[in-house]
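Below is a slice of the complex: some chains, not all, each in place.
Every chain is named by a letter (A, B and C) in the order it is written, and numbering of its residues begins at 1.
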Amino acid sequence: MSMVYLTRKAEFSASHYYHNPKLSADENLRLFGKCNNPNGHGHNYTLEVTVKGEVNGKSGFVVDLRDVKNIMGREVLDALDHRFLNKEVPEFATAIPTTENLAIAIWQRLEPKMTAAQLHRVRVYETPDLFVDFYGEA
Amino acid sequence: MSMVYLTRKAEFSASHYYHNPKLSADENLRLFGKCNNPNGHGHNYTLEVTVKGEVNGKSGFVVDLRDVKNIMGREVLDALDHRFLNKEVPEFATAIPTTENLAIAIWQRLEPKMTAAQLHRVRVYETPDLFVDFYGEA
Amino acid sequence: MSMVYLTRKAEFSASHYYHNPKLSADENLRLFGKCNNPNGHGHNYTLEVTVKGEVNGKSGFVVDLRDVKNIMGREVLDALDHRFLNKEVPEFATAIPTTENLAIAIWQRLEPKMTAAQLHRVRVYETPDLFVDFYGEA
């Protein structure tokens, strides 16, 4: 028995802005700077999804990649790609669509659907120079 | 005398959508697909600006990089970074903010300001897999 | 009227080996070294296809990207991806599947199908450190 970790990357494009309705306009601007512009601005996000499990002797796979691809497409990419996150994705009606909250939301979308192997990590790159990892830790 | 071409990269994040007001809703959807969503979606754009000129014997430079950086910042990045292109950038009040038109708009902003060396090419990556080059050719 | 160059990237995986049937085994080995192993070895190739044309005022596009994607998929990727080039691609029944000949074969497959805009360049990366450009020059 050998435990391996398999990671698949995907990309999506979305726009967002940062605003907390419980704060004043001044506080929002101080906290979020130019990210507070309500018109929004966009990113090419890169998503890395890692699953963990034992290698199946029959296939040599930890998981069927077509399943991973389908789940990522249906649960995440269809919902987020070419969207304005604040306006079109339910989680961000209340939560601020930071990279941190995006990683958590993606985990919560994927975790119940990953049955063949266990979800281990969600990594989201907002730009090539900034990324967030979430392992499901409370 | 030696002619060299110097290229500097920069990145900016923006959102956009594609819509031609002279066409019907149906025609817009057929032409632009999911890029027609008026909420917009975003990208991390990568910009490459190439200038061409002779190497200066005193400095060994074709151009002072600090000047290139300042012009790119003032003329392009300040105007486009963290913006919704359709709503906040004058060129795209009428032109559709495709990668093609973005490359042309950036050329038009930079070309008159590049005096120490001649602007040779503007390259804009919308994603790592799609880019447009403009050389000022009519 | 503005002339732009648009480039789209794609990837495919294939295997090949180098062998010229008109040469002796010794000459083949001397010319091709470990690339002469008839079992073949593989690569993740990256393909860049560049088209050139004027920007359409109605769409802001030089060409409809979905058409470029379809032509590249049908004429090139379907034929080359997950193939042993020497055994499964007609051009390489006679020509040696070097990166040079691969770029030329891809040009010949694409050029007659590119009607909306003119094919300008085919670039093929065999590895990140080695690539060939073909512009259709005789």
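Everything that follows uses one rule, which is that a residue touches a chain if its C-beta (ideal position, glycine included) is under 8 Å from a C-beta of that chain, and two chains touch if they have at least 3 such contacts.
Predicted, not measured: the structure shown is a model, and the values here were computed from it.
Visitor: Count all the copies in this homomeric complex, not only the 3 that are shown.
Guide: Full complex: 6 copies of the single sequence.
Basically, only the chains that are shown with their structure count from here on.
Visitor: What topology does the chain touch graph have (line, ring, star, complete, other)?
Guide: Here the contact pattern is a line, an open path with two ends.
Visitor: Which chain is most central here if centres come from C-alpha coordinates alone?
Guide: If one averages C-alpha positions chain by chain, the most central is B.
Visitor: What rotation angle superposes the Cα atoms of subunit B onto subunit C, in degrees to the nearest 5?
Guide: The best-fit rotation has an angle of 120 degrees.
Visitor: Would you kindly tell me how far, in whole Å, the mean C-alpha position of subunit C lies from that of subunit A?
Guide: The computed centroid separation for subunit A versus subunit C comes out at 34 Å.
Visitor: Express in whole angstrom the distance between the two chain centres, defined as the mean CA positions of subunit A and subunit B.
Guide: Their C-alpha centroids are separated by 28 Å.
Visitor: Specify, in ascending order, the residues of subunit C that touch 2 or more different other chains.
Guide: Within subunit C, no residue contacts more than one other chain.
Visitor: Okay, in this complex, where on subunit A does subunit B touch?
Guide: Answer in residue numbers: 11, 13-16, 34-35, 37, 39-44, 81-84, 87-88, 127-128.
Visitor: Quick one: in the complex, what on subunit C touches subunit B?
Guide: Touch list, subunit C to subunit B: 1-10, 55, 58-62, 65-66.
Visitor: Can you list the residues on subunit B that touch subunit C in the complex?
Guide: These residues of subunit B touch subunit C: 18, 20, 22-23, 31-33, 95-101, 103-104, 128-135, 137-138.
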